[in-house]
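The complex is shown incomplete by one protein chain, all other protein chains being positioned as in the whole.
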Amino acid sequence: MATVDFAVGIGGENGQGIASAGDILARIFAGRGLNLNAYNAYQSIIRGGHTFLTVRASDGPVRSMGDKIDVFIPLNQDTMDRHLHLLRAGACALYDREKIKPGVAAAGVQLCPMPMKELAKGNKLAANTAALGATLQLLGIAAEPLEAAVTRQFKKKGDAAVAENIAIARAGYDYAAQNFKAFPWQAPRRPKPLGVITGNQAIAMGGAAAGVKFYAAYPMSPSTGVLMWMAGHARKLGIMVRQVEDEIGVMNMVIGAACTGCRAMCATSGGGFALMAEAIGMAGMIETPVVCIDVQRAGPATGVPTKTEQGDLWQVLGAGQGDYPRLVVAPANQLDLFQTIPELFNLCDKYQCPGLVLSDLLISEGTASVDPGELDCNVPIERGELILPDGNGAAADPSSGYNNRAYLRFKNTASGISPRAVPGVPGHIFVAATDEHDEDGTLISDEFTNPHTRRMMVEKRARKMQGALAELAPPKLVGPENAAVTLVGWGSTQGVIREAVEKLAGEEGIVAAQLSIKWLVPLHVAEISRILACSRTVIIVENNYSGQFARYLRSETGFEAHGHIRKYDGEPFMPHHIVEAVKAQLAGQTRLSVPVHEVNA
Amino acid sequence: MATVDFAVGIGGENGQGIASAGDILARIFAGRGLNLNAYNAYQSIIRGGHTFLTVRASDGPVRSMGDKIDVFIPLNQDTMDRHLHLLRAGACALYDREKIKPGVAAAGVQLCPMPMKELAKGNKLAANTAALGATLQLLGIAAEPLEAAVTRQFKKKGDAAVAENIAIARAGYDYAAQNFKAFPWQAPRRPKPLGVITGNQAIAMGGAAAGVKFYAAYPMSPSTGVLMWMAGHARKLGIMVRQVEDEIGVMNMVIGAACTGCRAMCATSGGGFALMAEAIGMAGMIETPVVCIDVQRAGPATGVPTKTEQGDLWQVLGAGQGDYPRLVVAPANQLDLFQTIPELFNLCDKYQCPGLVLSDLLISEGTASVDPGELDCNVPIERGELILPDGNGAAADPSSGYNNRAYLRFKNTASGISPRAVPGVPGHIFVAATDEHDEDGTLISDEFTNPHTRRMMVEKRARKMQGALAELAPPKLVGPENAAVTLVGWGSTQGVIREAVEKLAGEEGIVAAQLSIKWLVPLHVAEISRILACSRTVIIVENNYSGQFARYLRSETGFEAHGHIRKYDGEPFMPHHIVEAVKAQLAGQTRLSVPVHEVNA
Amino acid sequence: MSTTIAPPTTVPASAAPAQLSKETYKGRIHPDWCPGCGDFSVVAALQAALFELGLPPHQILVVSGIGCSSNLPGYMNTYGLHTLHGRAVAVATGAKLGNHELKVICTGGDGDGYGIGCNHFVHAMRRNVDLTYIVMDNQIYGLTTGQVSPTSVKGMKTKSTPHGSVENPINPIPLAIVGGATYVARAFSGKQKHMVEIFKGAILHKGFALVDVFSPCVTYNKDNTYQWFNPRVKILEEQGHDPSDFHRAIDRGSQWGDEIPIGLFWRRTDLPTLEDLEPVLHDGHGPLAWRKLGLSNEQAQALIEELL
Partner (left out) sequence: MSTTIAPPTTVPASAAPAQLSKETYKGRIHPDWCPGCGDFSVVAALQAALFELGLPPHQILVVSGIGCSSNLPGYMNTYGLHTLHGRAVAVATGAKLGNHELKVICTGGDGDGYGIGCNHFVHAMRRNVDLTYIVMDNQIYGLTTGQVSPTSVKGMKTKSTPHGSVENPINPIPLAIVGGATYVARAFSGKQKHMVEIFKGAILHKGFALVDVFSPCVTYNKDNTYQWFNPRVKILEEQGHDPSDFHRAIDRGSQWGDEIPIGLFWRRTDLPTLEDLEPVLHDGHGPLAWRKLGLSNEQAQALIEELL
């Protein structure tokens, strides 16, 4: 159980160093062995705008940005005005006493005006550093880790910058000691230091562990972090990383590389994914394994590029014309992203189909602590019925597959899976065509009318998904079957739902269970139906307007939920949003709750 | 009631003049006032391949290609071998006695070998003309209309070609009179001559009637006919027609033209539609009315370009990232296509959103007779709250909308509809942006965090669909509520389902009802649920593998059908496929029927 | 410095506010570009050019894609379309054909136009659509925080090419000359007066006009800065360059290094525009967008005849 659970919120304009302040805190907290979650609410502009970063840490589990702020650091007036009213008794607000006027704070909030100009010795960009110093003081953390973290953060800028920032941090630290009241609790410490990881890093590392040799991308928020990681590590890890002319090119190149036998991957966001859809259908048709991650942001169209949403589910389900097998998975958090990518590659290789991952801004750009021991990079690699020239294909009769000795690349088997040679293997020559084709790759549309072959090939490809479903872990209910309410979610909302469940039990005495659905295609219809049929009140929680998951769940299972909690204002759920909505729904007040995000617009 | 219902089937290679023979027959039959339906099963190659065209006609209603062939004209051996076994007693087979060997025909089939070389006077491509002559003879039709139709068909090639072909047709006509037994019935005649129209022509004419001023396309089977019609009529009708570099360009140009106030349209098939999806989301976001037709063909990827399927429903439902309002409609046949386009334009103008039409190869390339009186080109045109400079915008204060006098292009109204000025109107200056924006078009992502504005705008746009739903005709059950079986379909299968219903009643004594669902988004959930709840056995008929409509229906209504009839071999349903499947399902043999297309592969 | 590109021609009378001033063209929103961003100079030059040409704001449509630079329409007091990344030229073509009486100006970035949008760019050029296309070329992807762009020089280190780009950049000037653009120019944010003249010439030009503007990204491109460009850029108009000399235009356009020419490289006026060649625009009924909809009875009858 958590003894102490606290959050620091820093807000201001882009360019005021908020992200790096957040990084410093995250490193310090994780270094103390604390679990943490950091989320940066920012704007799609380079300078200006309003950015608000929340770093929450605890010695207990941390699965969302939480509900409260303990240390509030508004770096401009705007931030002060928007957020001060959200502080509750016991919280502190640290701000520049010359530039920022506090408004009326709730009783018990400690206002901590600081002489930033003086403390920062005229360095206008260093107010955040002084505030960090003060923060550690209030949290009862020694100054040394701050110095280490500042050193790490500023070392690229040279020794002078490091020294200056350390001095400023120290000044803030000391000023707070003299002028403000520390929290009655201290930031706890646990024996084992943790690492910090974003979802995009987790995706990239998961890809590297899976053996990705080809990564292509076109930059698009909030997926660009994957490209950055890959570009930074390409040479060390022997990965070909390409920034391509557009997303169409990305997916087609990835497929080209995959056709030669590479494990190949790409990530994008909704708009880029839309452009890839036709090619994803090609991967389905020519039975080529590729992995593509759609890091969702608020749509439609350009939408709100720096805001989160789970709005691309139907786009992913409907990607490309016609029916074809694909795997669709929505991991729950950073660690899950890391672990899912290698698993998905194994499945894609085995079932020779595209694998699509739904992530979103919340978990892809959000930061979590991670136990290094859980980041197992030594994952099993299973490539299915792949025939490589230096392995199982080396002994092939070099004259089979030539001319009239056809190689049945698309052989109609009971499992739907056909052995798969790649170019370069002697004796297995074939053409992979996006036109419907016979077992040996011959176009049926060219040769003769053949409705029977067409049907056979559609069924062959579709059959693969039966095997896949049997192999995937079915979802499990967490909590009692007869709970008062069962909260169903998919993807990134798992953490916040879990915390809401705990809050409901702890604060409201409401027993709730949680059903998290990770594998979306194929879907465990039987298992899900069984669980939901036993549930008393089922409420689906998702981060979009139209209830995309609720509608999909119904399309496959027929199950109609009793209620829905949705949010589509760009910001993620906080635990209390769900708690309050559940209460309202159990009280019969509504069947659709749309929590209001508490910030002054 | 039909007195005579007959069909002619012509098969051979591409390049043997099959399509033009079909046209000639269709003109002749329609000229006699007969209803007809023609479907050409062809291949995606220019020469060669196997093509089989069915022209069915009757003095009663004709809604599909039917179940039987009365006159069979195999132009090559392959066609003879594939289809002869399908003929039933009473049918005739007309073929070249020198080149083609008949197989074993069913009892009562009249084999009619013809000396084609002699009759066609050495013109190798004219065997079909001689066969047409013989066909008319057998059907008891005078030779004159054939001469008129041949003249029309060949006039581009000059008088000599016309004279030659008339002579050949005549020779075939006379040869049949002397050598073969005419049918015991005659092709009937009705007083009023009908026209013939393909679905693609109907789409294009519907667009012209609706006032389309801008049509753009990239060629893609089976949608290219719309482009051909538009290009051919552009100058006469004052329509700007553009063939664009790709489908992305098509949809973006169409949106650009629509933004200026034009009614703008495009048509494509699944692969092209996939490329348009991102831009369709843009039309949703900037609230611009455009109409796009997806003429479906067998997928995924290139698939079977000349074969029919209803496989793009989920692609259309999921087009583009995020949630946004759109209208989706699936007309049932050629006339319905013609009438739907203007209606859809009125709705799109009123609700300022994209309108998507699902057609398919079957009805877009298929030919039907049409009563000219039903092709009302003088359709009502309603443009909603559009502000044009020469109309309602002329009196605007030219300085409103300038600088700080913002024009609220995206005003948050109760209906969700905002008045819509176009560029060129004085006093209404605004920017339409694909980023989320405020009522005056200002980007919210740039200016400040504003979850409340974001939510307001999502809801404003979505609200429009409530108005639209109220305006759309709800589906009606045809047949008794307590029928033994209710057949549900969407789009192009309506005709064949209707015929199956009649056959079930007439031949099997099974009372069936039919529910045709045309408007897919928004969907008449309440009305459909009410009807289906009363139905005893509901079977959904659709032309795809995964039951895309069945799953969508369930996602919106929760209704699970009792059975499914699906076909995904590229060929359309024939009435008996459905009849037999219904019988099997009512007998409890299966819940999923996949009829086999009867042709020797 | 004398850099008049083309004499301002008369602009049709209009329902503009009585008094046009430079301020008239300024949007309500202050640009949120980084202080010092080259794009400030571009928007100012565009506003000045439009003012100097006396074009009424409501008859102007500025179409952009997505990128820092593509935010420009939001800062103008003209009609605007802020479309999708890479699609501005296609949308603008549609808009121009929909209402060919509008002045349609396309604006965007190097990634937007030469990267993802290059197909539309190539085809709009060969069609000689009457558009002015202003590319704020900062040789970087600004809005996505600093990745390589199609005009980034080989070897450039960016967030996506930490070891230096291994790709040869596109040079838009020769590409446009060969591709069929009929007015091909370059400007530099550091030379705003010259840019105004180049813009005026482009706007008055009938046909596809490309103006590639070196518009430094002060935040992410530390290589191609004002300081880097300043000593290098040389104004063609001051060097007596003949914009009808095809080979010379390609050569000067290809120059890179110590001397980098800006100005008008290439212009031809003998090629009709797409709009000129489309008879449906010239039947005396004004822009397509404002015509009466529907078919006349005669037209309807003729269509039905075809089916009989």
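By written order: A, B and C. Residues from 1 in each chain.
In the analysis below, a residue touches a chain if its C-beta (ideal position, glycine included) is under 8 Å from a C-beta of that chain, and two chains touch if they have at least 3 such contacts.
This structure is a prediction, so every number in the text was calculated from the model and none was measured.
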| item | value |
| --- | --- |
| Omitted-chain contact residue, chosen from A:V8, A:L337, A:V370 or A:I417 | A:V370 |
| Sole contact to the chain not displayed, among A:V150, A:I239 or A:L553 | A:I239 |
| Chain not shown: contacting residue from A:T151, A:T442 or A:S529 | A:T442 |
| Contact with the hidden chain (one of A:G424, A:P480 or A:G506) | A:G424 |
| Which residue of B:G271, B:G355 or B:G547 touches the chain not shown here | B:G271 |
| Footprint left on subunit B by the chain that the document does not show | 15, 44-49, 217-221, 224, 227-228, 231-232, 235, 241, 243, 245-247, 271, 301-302 |
| Contacts of subunit C with the absent chain, listed as residue ranges | 115-116, 118-119, 122-123, 126-128, 150, 166-171, 174-175, 177-180, 247, 250, 271, 274, 277-278 |
| Positions on subunit A contacted by the hidden chain, ascending | 30-31, 193, 195-197, 201, 205, 208-211, 213-214, 216, 233-240, 242, 244-246, 248-249, 252-264, 278-279, 282, 286, 370, 372, 375, 377-379, 381, 383, 388-390, 398-399, 401-404, 406, 422-435, 440-443, 446-447 |
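In this section, only the chains that are shown with their structure count from here on.
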| item | value |
| --- | --- |
| Cα-centroid distance, subunit A relative to subunit C, in whole angstrom | 38 |
| Separation of mean Cα positions, subunit B and subunit A [Å, integer] | 42 |
| In subunit A, residues with contacts to at least two other chains | 44-45, 49, 271, 301-302 |
| Residues of subunit C touching at least two other chains | 32, 66, 84 |
